[in-house]
Each structure stands twice: as C-alpha cells, then as structure tokens.
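One protein chain is absent from this view; the other protein chains keep their places.
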C-alpha cells in the first residue's frame, strides 16, 4: 500500500440548506474540505495510505475538523496544531441559471499564517513516501506558504518522491501575474501536472494555435499543443487537462485528457446532473494518482480519473466518498444508476 | 431613486418540505409572499424605493409577515394593521409529471375584507411616487377590493403616476366572465399591461388569427395581434406577454415579448430546471418597470425582464432575491452557472 | 367497491436525507413499505377496499408500521401480530451516475419466520374477496413463505378469486435457479402476471428470437413472444411487461405493454426525472388491477397502469400516494405539471 | 369493548420548533388535535371503540387531518366531509416565565359553520353506543353548534347513553355570560361533568365559602361545596375537578378530585416538568371515562384519570399517546421514569 | 418617541442544534447579535426609535446581518459598509453541570478594524438623539475602537445626550489591567453605568467592606458601597448592578439593584430555567433605559429592567424578543406562565 503525503489547508465549509441564498439561511450545514484533503480522502478510499499535512487550531472547531479526517481514515499524525482560526468558506448552492457563490473567510487562518519551520519535511516524508500532492491554492495564501511549498517540493524531489500538483488557480486569492510567476517556480519540481486550458492561458499564456480553436471548443490537436508547451516549459512528465462545459449550475459536461511520453488519451464525455461540484477536480487527481500507482494504461488512467471526478459530483460535501468499485464500474461502462437490490 | 407603490395582499405560504404531498407532511416551511409584494421585493433589490400597501392583522403572525417586508428593505409605513386573519395558502411542490398544488385559505383575510376607507391614496402617493403597481388578484378577492383598485388606479392616473398591472387571472378566485368585466373597467387606467395569451383569450376573447397559430404555439405575428387588440381596447401604452411552456413540473421554457409604440421585441427563450416557480412572473414585472425607469431599449427591457423571471425560478420562496448584477449578466449572456470562487 | 387481499412483508425503510451516503448520515427518514402493501395503498386511493395480510411484532416499532397502514385506509384486521423483528431496509438515494443502494436487514423478521398456520385463508378471503395479490418477494424469504404462498394461491384459486402476481425477482434474496423453480410452481395459480424481460430470461429462460432484439432494445414482436411463452407455460390469462431504461439514477424511461386474449397494447413512453423510484412497479400493479376491475380496454388499462407507475416516481417513500384523478389525467394526456392555482 | 362517540372540532395546530417565538419561526410543526378528539385518542389507546364525529373539508389538508384520526385507530366513518376551511391554531411554546401563546384561526371553519342537519344522531348513536362525549368548546363556536350540541345531548339522553361534558371555557371564543347561559342549558343532559374551580366561578358563580379559601388555594371542603352546587344545579351524577397550579410555563402542579354519590376522592399531587401541556385535560377525561367503564372505585378512578393527565404532559402534540399500562403503573406508583432496558 | 443611538459590533453567532457539542455538530443555527444591538432590539420593541451604528462587510453574509436588524425595525441608515469579515462567534449550549462554551472568531472583523473616520458622530447624533448606548466590549477589540468610543462618548456628552454604558468585561478579549485603565477613561462621560460586582472588583478594585460579605453573597449594604464608590470615582448619575447566581447551565437566579440620587432599590429575585442566556444582560439595559425614559420610579425601574432580563432567558438567540406588555406583566407579578387561549 503506497504511502501518499498531501499538503494544504483544511477548511470548514458552511452551506445554506437546499437552494437557499445566504440572505435566506437560518442554518448552515457544516462540511470540511480542501482541495488536497479531498485528494487524500479519495486516495484513502482507493486503498492507499494517506497522510494529510496541515495546521489546525487546538480549539473545538479545529478539533472537529481534525476528527473528520480521522473519521475517513486519513492519517493525522503529521498535522500541526496551533494558530487562531480555521479557514472558513461559505458556499451558496446555485441552481439553474444562478451560479453557486463562494464567500471566502480564510484570511488569517492558522494554515495561511503557518511558519516555514512548522513543518519538518524530513519527518513528514519518512522513508516510504511514494507520492507528494500539493496544489496552487496554498502558495496563493501567503508568502510563507510560497516558501513552504517550495521547500516541500524540493525535499520531495530530492527523495525521488513523485510530485503531483493541481494548478487550481483561484482568482479571489491572487492575480494571474503573481500566480503565473510563483507557479512557474514550483512546477519544475512537479512530475504530474493537472490544469485546465483556461488556467494555462491566464497564468502561462499557453494557448493552442488558432486553427485548433472552434468557437468555445478546443480540438484534440489544441489540447496536445497545450500539453506539449507545459511539458517543455516545466519538464513535467505527465500533464492532465480537465475539460468542463457548464450548461447550468446543475448540469455540466465533463471529460479529460492525459498526456505522457508523447502519448495522449481522451476520456469519454459525461453529462452530469450535479449534486455538489466541489471536490470533483480533486477526485480526478486522486483517480489519476491511483491509476499511476496501479500502472494502468494511459486510456484506462484517464477513464478512471474521469469516472472518479464524475461520481464526485453526486456526493454532498467536498470529500469524494465513492468506492473504488463504483469508479471502476463507471469507467468500464457498467454503472448505470440502477437501484442495487 | 424612483419611488414605487405596490398594492396587494401579503400572504403566508406554507409548504411541505421537499416533494412531500400534503398528506405526508409533518412540518411546513413558512414563506411570505404575494404577487405585488414580490414585485416590490424585486424592485427594491434593483435599487428602487418601494412602499408596499396592504392590510395585516396585529397579532404575531401578522407581525411576522410585516417583519419579512422590512427584512428585505421594502417600505412598510403605509401598511394598515387590523383584521382577523392573514391570507394563507398551502403549496405542495410538484415534481416530474405531478403538478404543484395550491390550496387557498385566504377567504375572510384582513386584506380581502379591507374597507375602501382603510387606504388614503393621497397620503400613500405622496408627491414623488413615479410608479403604481397592482394586479388582477386583488379585485378577485371581494367587491370592496374592486372599489379600492378602481379608486387607487384613478388617483394614480390623476397624479400622472405610471400605472402597471399584471392581469394574473386566478381561476380559483373568480370566473372568467366576472374577471373580464372588472379588468375591462380597470385596464383603461393602466399604462403597462402584463398578460399571457391564455388570459387574453379567457377574459377578453382576444385571439390571434387562425393562420398565426401553429398547434400549441403562436407565431410572432399572432403575439403582435394580441398586443394590438389590447392596446386598442384599453389604450394602454405598453403590453408585455410572458410565454411559458410546461414540460414538467420542474422543467419549463420561458420567454417574453414586449410591444410599445408599434414596436415589438422578443427575448431569448430559456429552458429552466425549476427550484420554485412562484414569483417568477412578478420578477418579470419588476424587471420590466426597472427597465422602463432606466430607459432601456425595448429589446434590452424584454431581455432584462425575462432574465429577472428566469433567475426567480432558482429561488426558494416567493421573493425574487436576485441581484441586479446577476440579472444583467444573464440578460447579457454572461452568466453560465459556473461556481464563483 | 371490490375487495382486494394483498399479502406480503411490511418493512421499515430507513433513508439518509437528500443524497447523503450511508457513511455521511446522522439521521434516517423513516418510511414504511413493501411491494404488496404499496399495491394496497395504490388500490385504496383508487377506491377499492383492500386488506393487507402480513405479520408484525407487537412492540412500538411494529405498531408504528401498523399505524401507517391504517393512516392511509388500508384494512389491518387480518394482520397477525407477533415475532421479534420488523423487516428493515436501508436505502441510499443515488444521484446522477451513482446508483441507489439498498442494504437489507430483513432476515429473521416476524414475517419471514411466520408459520403456515399463522394465516387462516378461509377467514382472510371471506365471501366477497375479488382479487388476491402477492409477489415473488415473499417466497424468497423462507421455505415457510413458499408454503404459505402456495396455500394462499391455491385457496384463492378455489374460490374463483382473480390472482395477481408480480414476479419481482430480488437477486439479494435468492438465486435465479431457486426462484425459477418456485415461481414456476406458483404461477399456474395466477391470472395476471407482471414481469419484465430480464426476469423472464433469468428465471424461466424466456427470450425473444434473435431478430427481434436490437442492441439493448427489444422490438414489439419480441415482447409478444415473451408474453406468449409465459401464457403457454403457466396458463395465466394476462401478462404485463414493464419496460424501464435507466439513463441515470434520477432519469429513467418507462413504458409498459399488456397482453391478453391474444391482443396486445403498448403504453406511451415517459421520460421521468425521479424523486423516488421505490414503489413505482407496485403502482403499475395497482393501476392494472383497478383497470381490470373497471373493465377498461386493453389500451386504456396499460395507459392507466403506466401513468400510475410514472406518477409514483414523483412521490417520496414507497406508497404511491397519487389520486385516481391525477392518474386519469396523465393517462389521458391532460396532466402537464402546471401549478394548479 | 364499549363504544364511545365523541363530538367536536378537529383542528390543525401549527407550532414553531423548540422555543422559537412566532416572529422567529421559519417552519411550523404540524399536529392535529381538538379537545374531544384527544379524548377519543386516549380512550382508543385504553381499548375502547371510539367514533369521532366532526366536519372536515375534502381538500388535502382536511384529508391529512382525517388520516391522523385513522392512524391512531379512531373511527372516522361518521365524519361529515365538506366546508371550506379546517380550524387552525398557532401555538407558541412558552418557557420559564414566558407563557405559551395561542393564536386562533378557527373562525369560518367547516365545523363551526356546520348545519344542524349535517349530523344524523340516530345513525351516529347506533344501538350500542355507551358514552357520548362533548365539551363547552363546540357551542362557543357558533349558534348552529349550540343547536347541534343540544340535539346531540338530548338524543344521547333519550337512548340512555352516559353523557360526559368537559366545560372547558375558552375566553378567546365567547364571554362568561353567554357561556354560562348556554352551558346551563346543556349540563342538565350531562351525567359526568368535568370542570375547574375558576370556570365554576366565572360561568355559574359557584364559589366555596370564605372559610374554605386559603389564599390562592381551596381546601378540600371548598371543593366539596363546589361539587355539591354543580350536582344540585344541573343534576349531574359525577363531578370531576382538575386542580392545576402554574409555577412556570414548564413546571406545573396537577391533581384532581372526583365526587359522586356523596363520596369524594382526591388524587395524589404531581409536579410536572412539561413537554406539551395541550391535551392533558382531555387525557383526564379519557382516564375518567375508562375508569367508569372499568367500574373502578372512586379513588382508583381519580388516580387513574390524574395519571393519564400527568403523562399527557410528556407527549408532544395534542393526542395523549400513552399506553394503558403506563398509566396504570403511574397510578399505582410503580412508574418512576427509569429507562426500560 | 425618544431616539436612541447604540454603537457596537454586530456578530454572526453559530450554534450547534440542541445540546450538541462542537465536535458532534453537522449544522449550525445562525443567529445575529451583539451586546449593543441586543439593547437596540429590546428598546425597539418597547417603542423607542433606535439607530444601530456599526460596520459590516458588503458581501452576502454582511447583508444577511444587516437584514436581521431591519427585520426587527432597528434603524440601519447609519451603518458603515466595508471591511472583510463579519465578527463571528461559535456558541455551544451547556446543560446541567456542563458550561456553555464560546469560541470567538471576531479578530480582523470589519468592526474591530474600523477607522476613527468611519463614523461621523455629528451626523449620527442628529438633533434629536436622547440616549447613546455603548459597552466595554468595543474598546476591547482594538486601539481604534478605544479612540472611537472616546470620541463618541465625548460628542454625546457635549450634546447633552444621556450616555449609558454596560461595562461588560470579557476576559477572552483583554486583561483586567488594560480594561480597568480604558474603562476608567470612558466612564466619566457616562450617565448610567451597568456593572456587576465581579467586574467592579476586577477592573477597578472596588469591593464592599468585609462585614458586608457573607460567603459567596454580598449584603445590601455591600452593594450600596460598590455603587457609592463607582459614583464617586466616575461621577456617573445612576449605577445598576445585576446579580446572578449560577446553579447550573440551565438554572440561574437573577436579580438587580439600582442606585441613583442616593436612593437604592432591589428587584425581586427570580429562579430561571434557561433557554438561552445570551442577551439577557442587554435586555436589562434596554429595560433600564426605557424605564428612565418613562420616568418610572427607582423600584419600578429595577423591577421592569429585571423582568426584561428574566424574560430574555426564555428566548432563543441574542435579541430579547419580548413585548413591552409581557415585561410589564411580569414586573407587576401578573405573568405566571399559563397558556394564553
């Protein structure tokens, strides 16, 4: 059972019930999540051994977050306890033509204000760590976090750990210029890079040639161009691009492509009536790392990772709580939504 | 900030949770609404200054209704307090092929039994009122309300206030013959008339020529004919027709047309996965009055009013709690339901 | 008002709220149901007089189940009280590409362990019983239940009662071989047999000719072949086949065909955004028996039974709580999901 | 199993969750009840056969009320269906020094507007009715209801049915003068009269002598005086007086006395931490009638009726859903609130 | 109708349902409150005209807070909009021997980081302001808030506005030394000072003589000594001391004393089964200011203010949502918790 270390913020998410707007709510559902923790939850359900590295306050709200990681079998022994606040975000479910809204209240969080010395990467990466996962969200939080990410990625690289990074640009946290600069410094440590075409363009100016763009859509050749540019620019080994088209807040198309060793594979394209979108990209990352660990073929890998992402849309909350068997069945075309009885 | 006076009943709506039938319910969600109050809520969010004129009992249930208007910034200083009951309706959400059901319990309400002398329109319309909004629901409630509507409309007309009326025929409240007669006496005071083709036919016998009807659908020319007949018959300045096609209880098409000064504009047609239909027509009215006040072009106006109606379908409860910016974005084709983060 | 006796287990169903997975749930919604009780609920709403025959423990949970039958006017005077457990099942609502999950906890239930002598069929069938309904679920529960089903069916046959059986194969309860053997012994007592093409194949090896199969679909001629084989093999008078195609957990196509006296009728085909699938097949059975009792034509009968099934998808819980009028309207194409106000 | 007919309004009660005030509520819990129906619910649980006679609208809200009676095994075959509204009341739970509040919305209800000819008492009282129960609430609702009560009581008397009446004066429904006059006309038909000392004073001017009043409390001799005056004035056979002292909204003392054949018995006095007070007086009435039917001694009867009332304070909603065994245990001093496991 | 200006933070309070601990919660109830806003809510219900002055972010969570003030009729026209965060606190209800827990997350809030120039006191205090209310909580939040409080108090003083301050020391926000120093600078501007004996001791070293202390209790003479020292030290006109004894988390004794013009009055002492303690001290302040405005006698004033505080314990959430009539009744000994029907 391969050991994975994931690193990032772990947040409390507060969501009004049903489709209530923030102004209507008289209660919030409490969930806990965070891009990298979601990856850890996904990988744990696939049978890998995951440690989550973050910083959480010692008070009862921080403890509740800590418990949630334990509940789903994610390793918590490397978590640093301290700081004042848990990063919080408010999520209003969109419906139909109305978008979901996120209000961040994560500034001054224990994680964003963590110090470089809070994390001892030699201890964290013990002998047997095989994968290290981080995303572009942490370095967006503070200068300290930029340093921490660099140090962690460097240490991982030195130890021969496979490094996976989901670029995950968040416009509410930093601007494209700073993000582009910082991520350009981090990606050279990365083996597996997950990105979408919009972020490739906004952060790195990477765009396909004119002839491969067809209105809102990019042709297969265009995606290959994007991958090639990322490979060349950052020397990553594998690039995954997730492709989402939003029909409405509850109705998306989703597919993905994977590029490695000059080979490329596209997944099927799914139409998804959405329960909860948050965490689906992270489920993709989990599915991808699992596929790599299982030495799946490029096509099998992109189908499995995509199926993992698709099923995550059906789960309330951030954690992608599907079983490996459900994902395999969908990837193999055997899951059709029939009641199992 | 233009001042608007809207007039009508303000009701308590009791709804079983989720898709429960009345016979299954062990609790009701409480919402408050009413066609004209919904218009006021919509206009208030667009930045206009709205006073709502109604009659509410002094007891705690009446006070809760009163508070809900205050909560969303609607002016309550002209509300008359008294009477025994608050008009109530029970709403069972339909799903799929099963229709939503409404059970009215509004008879003997404080509003329906209000007296003509309860409302002093000179005080209500103070110097600066620019728009007066009423609908065909109030005069359906009692003979007193017919008198009150006439007096209000007449006073508004005398003061040069722009009068807007949504015909809003309700078959559970009166028959087409009485409704046709009374509305024919009221519409001559009206500047902006909102109606649909079914009510135009049922109340006034206004139908397009045979050649402009295509099965269940009416061609553009047919809608122009309907508008022309309304204009001629009642001397209104502007006619808006809302066009809805019901696929299922949760799935409707919606569009609209607007006709004024011998010009006509059609909005885009939306397909809407519905959260809550109630109040969407009122959101259209709000969007239309706002557009008039902002001196939008005919096409911009019908697109804005339609976008306002479309977004109201995504809101639980009667009040159309969208922001002006959300509506503008949808009207401009920029809102696509993507999560904002 | 024709009297119907239905016989089967009555279970408690525990369902996490919304789309929560079992592992996320902190509460269960309680519903009660069971294939045959669902038929009884449906028939009672259509105006027939139904007695439900089952065995329930005397403790408060058993009493709550008993009360639920009373609540909807189902006759409870023939229910045997005793035993230790009420059959229970846990139901996790699926969404999108994720299937609903059922965890059965019905072993050792009072009903499954009932004795042959618990039920006095002469008393149960009193003089005026016109229909007897059972399904293939009860004999799957225990050997005792096989004996009980045989005795009941035999007694009913002797009295000239019309016997209706929904084959309802459940793979979690028995295997196809045993099910095929037992059902083959029971169906000769049956007048009206409801089945789908998958169970016909799995239990009895009944399949249409190669040329009438088109990929996943069976042509009309194929369905006729299936019916003819069932008719010949078991000498039933009427065969109904329900046809479901699952697009996703929330989105199914549903139609049905009916075959009797060498005549055949197909219903319209509906696309259904699903609220709760459980009990829809039972609503079909109720609609079919009602149609037989009302001497509807074959086409009217299949349309009514199908409309009954379709509307049951919109109801939370197992009981198909639609009115006869709603079903007639849908069967006649007059119900379109518009709000009734 | 003695047959009982109870007669009165059956209402929907809407209650904010927990201790919310009406102005805070966003949902209502739905319960159904009414003084006389509560008696029927209590008697049914004690094993008597009860028919409830009332009038309920045919719409779905009326049907839900009807179902609730069926659910608990109360006979519904004599219920008249028709009228527009179901009587409704809003109940705000008090706490500590804040009183519970009731807002009635029962005017114009189907029951209050029922006609004398709606009820055929000869059919209702069939051969075997042994007890008839009504209260002073129904005649408070309308002049029709006064006539109906008189006719019913008279018919019952003629047939030798034991008539039980709880005086139950409600100051929000009528004044003491009218109540006194009407109840004085009705009580001569009554065999068992339940009253408290406050109503005896307000309606009939019946007060104990000065020397038997000790501050807020009445001495035993005083209660005997009250009973004697009622016996003499109205020729009833048995008088029960319930004695409540309110410490706070959640904390009451409760006891009772019973007087018959010149004998008197006092129950123990209980201190009760209250869950829901509504219906506790009705539980007393049920316990009293059951005791009479079981030919309990005067002391046993008052202890059983009091225990029934005490336990009803622990039940959410109006119906006193205790078992006969629980009441007997408490009456016998064997119930002490220990967990049964 | 006298105009009151209250000034302070307005916070979101998140509370687990029932008696759940933070670690158990899967949802939070949302309430809004703050010591000074609670005073405003109380005064508004007593009929005074209150403006609340605070700073709230413009985002939807800030807007929801804003709406809550509007809902209860509190003036919002002087509220400054801006900043990043709304002050938040988490509240875990205690029960029995377990204390309620508060986790503050109010650092970096818009209010705590407000600038001196955000508030124009000349505009805020317009001509007719009669009372200004602030507490010792605001200056505990930041140095800016100390300056703001001083400026406000000074301006109020200059205008002859009656200034009321509840000392309200919060040990989680600052230490006693700093609090003592700052409050000593602020109290000289104050006319009405509310404090308890613990804070008098901790902040100002004010203690009664030895002979007036009896174990945990202070004798009347001791309270007079405390008042006299406060009067002398800060030249306030009126001192109110609230006296609470905690038996358990749900069970407190509460009384108060009032001292002015060398006269003193003690209220009755209440035992209170608590629903929600938060806001009860603020309800006392509201009751006191109302009493001053109504020129009640010292005894009437302390009884009214105490009754206001007592009833606030029965209200869920921070706002003391009692009516003036309920308070008067309790103060006059006429409220006894009996159901009003």
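Before moving on, here are some points about what is shown:
We call the chains A, B, C, D and E, going by the order they appear; numbering starts again at 1 in every chain.
Just so we're on the same page, a residue touches a chain if its C-beta (ideal position, glycine included) is under 8 Å from a C-beta of that chain, and two chains touch if they have at least 3 such contacts.
Values in this document were obtained by computation on a predicted structure and should not be read as measured data.
Put simply, the hidden chain is in touch with A, C, D, E once you look at the whole complex. Summary of contacts with the chain left out: across C:61, C:207, C:247 or C:324, the touching residue is C:61. Between the chain not shown and the residues D:141, D:203 or D:311, the one that touches is D:311. Summary of contacts with the chain left out: across E:80, E:249, E:299 or E:324, the touching residue is E:249. Of the candidate positions D:133, D:224, D:272 or D:292, contact with the unshown chain belongs to D:272.
Touch with the hidden chain on the side of subunit C covers residues 14, 21-23, 25-30, 59-61, 63-64, 67, 84-85, 88, 90, 92, 101, 103, 105, 107-108.
Annotation for subunit D: contacts to the undisplayed chain at residues 270, 272-275, 307, 310-311, 313-317, 321-322, 326, 330, 335-341.
Residues of subunit A that touch the chain left out of view are 67-68, 70-73.
To be clear about the criterion, only the chains that are shown with their structure count from here on.
Any chain bridging subunit C and subunit D, meaning touching each of them, is among B; the list is complete. Centroids built from CA atoms put subunit D at 46 Å from subunit B.
Averaging Cα coordinates per chain places subunit C and subunit E 63 Å apart. Those residues of subunit C in touch with two or more other chains do not exist in this structure. Chain contacts in this assembly follow no simple pattern; the graph is neither a line, a ring, a star nor complete. Two chains count as a pair here when they touch; such pairs are A-B, A-C, A-E, B-C, B-D, B-E, C-D, D-E.
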